[in-house]
Every structure is written in structure tokens, then in C-alpha cells.
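The complex appears here without one of its protein chains, the remainder shown in place.
Chain nomenclature is as follows: A and B, assigned in order of appearance, with residue numbering initiated at 1 for each chain independently.
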Amino acid sequence: MTDETPMKHPQDINTPPPPDAPADPSETADPGGPPEENTAIFASQWKLMWWRFRKHKLALFGGIVLLIFYFVAAFCEFFAPYDPNARDVTRILAPPKTLRFVDAEGQFHFRPFVYGYEMETDPNTWQRVYTPNHDKKIPVQFFHRGEPYKLWNLIPMEHRLFGVDEGGVHLLGTDQIGRDVLSRIIFGARISLTIGLIGVFLTFFIGILLGGLAGYFGGVTDNIIQRAIEVLICIPQLPLWMALSAALPGHWSALRIYFGITIILSFLGWTGLARVVRGKFLSLREEDFVVAARLSGTPETAIIFRHMVPSFLSHIIASATLAVPGMILGETALSFLGIGLRPPVVSWGVLLQQAQNFQVLAMAPWLLYPGLFVIIVVLAFNVLGDGLRDAADPYA
Amino acid sequence: MKAENMIEVEDLFLRFYRDEGVIKPLNGVSFQIPTGKSIGVVGESGCGKTMTAYSLLRILPRGGEIVRGALRFRRKNGEIVDLAQMDPDGKTIKQIRGGEIAMIFQEPMTAFSPVHTLYNQISEVLRIHSDMDEHAIRKRVVELLGQVGIPEPEQRADAYPFEFSGGMRQRAMIAMALASNPRLLIADEPTTALDVTVQAQVLRLIKEIQGRFNLSLMLITHDLGVVAHMVDYVYVMYMGEVVEAAPVAELFANPQHPYTIDLLHSIPKMTGPKEALAHIKGTVPHGAALPPGCMFHPRCRKRVGETCWTREPGMTDLGNEHYVRCFIHSNAVTDISREAEEITHA
Partner (left out) sequence: MLNYIARRLLVMIPTLVAISMLVFFLIQLPPGDAVTSRLAELQAEGKDVSEAQIAALRARFHLDDPMPMQYLRWVTGFLRGDLGYSIVNEQPVNTLVYDRLGYTVLIAIACVLFTWVIGFPIGFYSAIRQYSVSDYTFTIIAFLGMATPNFLLALALMYLGHRYFGITVGGLFSPEYMGEPFSFGKFVDLLKHLWIPMVVVGMAGTAGLVRVMRANLLDELQKPYVVTARAKGVGNLKLIFKYPVRIAINPFISTIGWMLPMIFSGDAIVGVVLNLPTIGPLLLEALMTQDMFLAGSLIMIMSTLTVVGTLLSDLALAALDPRIRYD
């Protein structure tokens, strides 16, 4: 839409600016003036959006956090110090170890280290008690060479970001059967983070398609889609999710369950978006530039994809960002209850399932760490989405 | 303060301190309105007309500060006060707002609350500014609605704004402004949002009411055509400055500032040979980056030379109450430079 009314700047329209005109003193005397003032003239819609977005420091920060998370998730085999399913029976429910630079004698070490543990079994409660052994320093090695593995199941590799030769470096502790919690969280990120993205992608496909159909054609189509949305939103979400996921056959492979859950999550998410898109289409249909395009004989598909969709695409991207957290939380909740993803698949929800048992939780509160990561990611998506929404539509 | 004046505005400087910089909407505006007379304030959008009005009522948006200048106003009791010095949340300014200075807004659709009846909104003025009882208020509101030409005022009073047409809503707005017998009426583009056919009726109503109640009127518009029939004296504003001021007939007969001349050329003529409608090249610059020298020079067709972009022109008295701010007429420069440091006292 901005293409129709490019911003003009006085200086540019001005025919010969006085040849010996001095450097504009008001601008130099006015350092607080918006720097984009002069460049804004020919900026595209996306550039303008980027400029406005840049001002939201918090949103920018959220975006960077997410980039890091997704990067780590993409190369999780490298970043995780252990295989997520590797069990160490000598360390069951071992508490997190602190990464240290300064030892008990107050000496600084350039290479970080962790202390080893001594494990005893409490004679009364039969619980394992771990105490750090200050004599046993285990240096942490970067680009540590350990068990061979295959990156993305394809590329054979041996190096991991960090690791130790012996004794274990469980920065976030271990679980009930001695698996490294940090590694499982890193591997879980791959599942939990992508389920949100794929889910939102599907949601948007359905939402834009149906919302667009309803808004563009109106009449009976609109009516049917509207009623369908009404029925769907009246059924409480969680039971609907649950009933659908309970219907996924138990013999399915992990991958099929994963896609099944993703589809279920998006199956319910599209209604909100469809309503937004429908509203946009309805109002845009009457806009001058659409009418003008139609009068000048532009084909309908071109009107939709060249004129109408771009005018609210930025809006949609912002909504998409804000919809991802819902998906991630949905997966977490379903898996937590044991009807979403199931072990041996590793997702944050699956990991949290272990914390459901209060006895276990009381002994090993670090099993809640996956939840912390859920919060961070959801938070990052929310601030990013907020920033994008403001940038996409400064007047909304 | 001159005895015949209702309000005198002198060297008004307004600044907005925003994250993205300082915006400078008003840069030394001066004008006066004699009691019972009407003035027009003319200029393109963005040249500070509405901000002048908001300054008078001290209802500036967040971040807006009057950094210099006086707004002397003669109250009903004869007392002369400087509105610029008042606490914008104080008791006195609240009595003046709506009680002694009333304002009519541009968009009658959005200027009324959509969820309250007209009666509710008009009677509020009386509740604040008078001590009438409920019965008297009701009578007064109905009387007001009748005066502005709303048919069946007794029933229509209880209707919601969206049940009215644009013209009727603007009449109701006028009724609301008149409710507390103000002395000064500010009409900010009162007809811009209305159908052409209704515009004339509403203007006629404002004119008639101004005469009947001996009001001072400040009519803000971008349309010189409206001004011609409505006011006694005209101020042409550009970028927060008055660039030309003259009695209405003199201004039309003998415009002097290049900006005024351009504005006049952009009014379509009803009579005479057809000619292409002129427009002024360019647009009003952003209030954060004022052009140096004469602020109109980047768009001006009659620049006289270097002076135009190095020095700030002052007001020249041409006689016949006609003033102009242009180097064509004299080399006078302003006594208060808009860049002067002392105005940014914050």
C-alpha cells in the first residue's frame, strides 16, 4: 500500500537547491532527529518495518535468543556433551555440577573444571547422596573427542563442543536412569522447537486458505466456514487435543506420532487466523487500490497475491510468531500428560513428565530445568512477536 | 493587553520531546482575537494550526511543552490570565476549558464517545461548569439542540451519536460547545469531514451563532474559500509561524507572501475563464527538521537570494493592518530566533 503514496521529501522536490546553500544547520543542530528521516523516502515496506523493529531492543534480543536456540537445536549432536540415551548407572539422579574457574584453595584456572562426586547410599532412606570431592578436579575440554556419532544421522563425527575424559560433566544433573539432563534438553530442543514451527506453518496454510476463501468469496462459502469455526472454538481445546492424540495408533513410529501431534495442534489453531484473514479480505475488497486493479483488468489471482496478500503479510508474520508459543506449550502439556510424544522420543514435554512424580521431584528438582527452557523460548517468541506486530502496524 | 482583545497570543513556541528527537510544531506564533470578532487561521495540514488550539486549552498530547510565549486571556470576570503559565491539570484551566473557551472538532464521528448518548455528553459540560439542577440541565440541553437546528430535540437528545448523520452530529457538537456560554469558540476544520452540501449549512450556523452570542471565533481551516465568508481577519500559518496577517478583504485583494499567493491560486474559481488549478510544489517539511532561514524557501517561487536561506525573516508592517514575513518587502529579521538556545529551557 505504501507504494501508492511514496513519502516525499522537501529537499528532493525542490528544484535547484540554492547552489551555495550551507549545510543544513537545523539538522546538524538537532542530533536527536530521527536518522532515517532522509533515507525514508524510497524505503520499501519491509525496510520501514525493519527500521521500526530495530528500535524494539527487547524484541531484537528475543530474536537473537531464538536464533541461538535454533542453531543449537540444528547441531544438537555437536553441542550436547552426551548421547541423550547414554546411561550411566553409577550416576543416577546426580545433582548438577557447577562449572568452576576457581578451586577450593582459591586458585584460578584458565580451563574450567568440575569436581567429581562421591556417592553414598543413606542407610536409612536408601537414597543416594552425592557430595562433591574437592580433590578430584575434572578439567572440561572444548572440542572434546569422545564417542563417535553421526551428525543428522549422516556425517560421522567424534568431536563435541565440550566434554570430559572421565568422571562426567553433568551441568544440569542426571535423571532417574543416569542420563545427562543437559544433553537431553539440547536434543529435546530439536523436537520441541520444530514442532512449533511446522505446526504454525500448517496452521497458517489452513487459516489463510479457509479465511481467504471465506473473505474473498463471501456468501455461502463464508457462512459455512464461519459456522465451522464457531463449532470448533466452542469445544474446549485440551480435551479435543487429548481425544485426537489418544486416537493416534500406539504402533506408529516416533516420526509419525511427531507429525500426527503437529497436525493435531494446528488443526485447532487455524480458527483465529482464519478470522483475521477473512476480516482483512473483506475490508480490502472495498479498498480503492483493489477496485482500481480490478477495473484495469488485473486477473483475480494477481489481485489476491500481488495486491491483497502483501498488504497484510507483515501482519500475518507477526501473528505467526505469536502463535508458535501456543504450539510449544501445547506439545509440552500433551507430552507431560503422557498422550503426546512418547519416549524414546526426547522433547521438553517428555522430559518434564519425569518431574510429575512428586517423590522424584523432591529429590531431584533439576528435572524441572526443561521447563525453564520452555519459558525462555516462549518468552522470546512473545517479545519478538510483539515487536514484529508493532513494527508491522505502528498504528494498531 | 489591549482593551478590545479577548485573547492575545505572543511568541508561542511549542516543542515535543520524543525519543526520536525534538519536534518543533510552533515557532513564535503571535495573534489576537478582539471580543466578538472572528479570525481565520489558514495553512496546509501539519503547519501547527491544531497545535495552536490545543495550546490555548492546554490539552497538548504527551510530551508537548510550551517553552516560550504568552497566552493572555480575558476571563468572564474581567481578570486577565496567562494560560501558558497555568498548571495543565489545575482548577482554573479546567474552568476555562469548555467553560470559557470551547472547541469544535473536525471529525464529528469520532469526537463523540460512541457508547454514551448525546444528552449524557452535552449535559456533562453543564454539570462541570454550572450548578444547574437536573431539570434545568435537561431543559437547557434540549434548548441548545433546538438552537442548532436539530429537529425534535426532546427525543433526539437521548440518541447515540452513531444514529445521527455527519451534519447533525456536527450540529450537536456545536450545541455542546455552546452549552456553558463560552466567550471564545475554536472551530478546528469544522466542515472538512462533512458532505459538501452540508458544509455550507454548518458554516452558516457557526456564523449565526457567533453573531447572536457575540462570541470571539477562531476558525481553523486549510481552505481559504471557507475563510472568505466567515471571518474578519486572517492569519496564514506555515510551519508554526504566522507568515502573513491581514483583514480578510485585503488579503484576498492584495496577497503579499508567496505562500498566501500559492494558496489562493489553489482555490478553484467558480467564474471566469477555465484555468489549470495551481498547486504548491512540495509538502510541508517534518517538524523535526526545520529548513534554515525562511522556512518556506525550499518551496518558494520568489526567492530573492541568499538571505532567504541564511536569515529568518521578521514581520513587516505594510499598513492597513496588513503584515507579512518575507524578504521581498524588507530586510527585517525576527527578534527571537527559533533556534535560540534559551527557548529550550525544558
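FYI, a residue touches a chain if its C-beta (ideal position, glycine included) is under 8 Å from a C-beta of that chain, and two chains touch if they have at least 3 such contacts.
The structure presented is a predicted model; accordingly, all values stated were derived computationally and were not measured.
Checked against the full complex, the candidates B:Gly78, B:Pro114 or B:Gly305 give a single residue touching the omitted chain, namely B:Pro114. Between the chain not shown and the residues A:Leu60, A:Leu240 or A:Ile263, the one that touches is A:Leu240.
Which of B:Phe73, B:Phe105 or B:Trp309 touches the hidden chain is settled by the complete complex: it is B:Phe105.
Only one residue in the set A:Ile64, A:Ala254 or A:Ile375 touches the chain that does not appear here, and it is A:Ile375. By the touch rule set out above, chain B reaches the unshown chain at residues 54, 57, 59, 89, 94-99, 102-103, 105, 107, 110-116, 121, 124-125, 128-129, 160, 162-163, 176.
Although one chain is not drawn, its touching partners on chain A can still be listed: residues 227, 230-231, 233-236, 238-240, 242-244, 246-247, 249, 325, 329, 332-333, 336-337, 339, 352, 355-356, 358, 361-362, 365, 368, 371, 374-375, 378-379, 382-383.
Here is the rule we go by: only the chains that are shown with their structure count from here on.
With each centre defined as the average position of its C-alpha atoms, the distance from chain A to chain B rounds to 52 Å.
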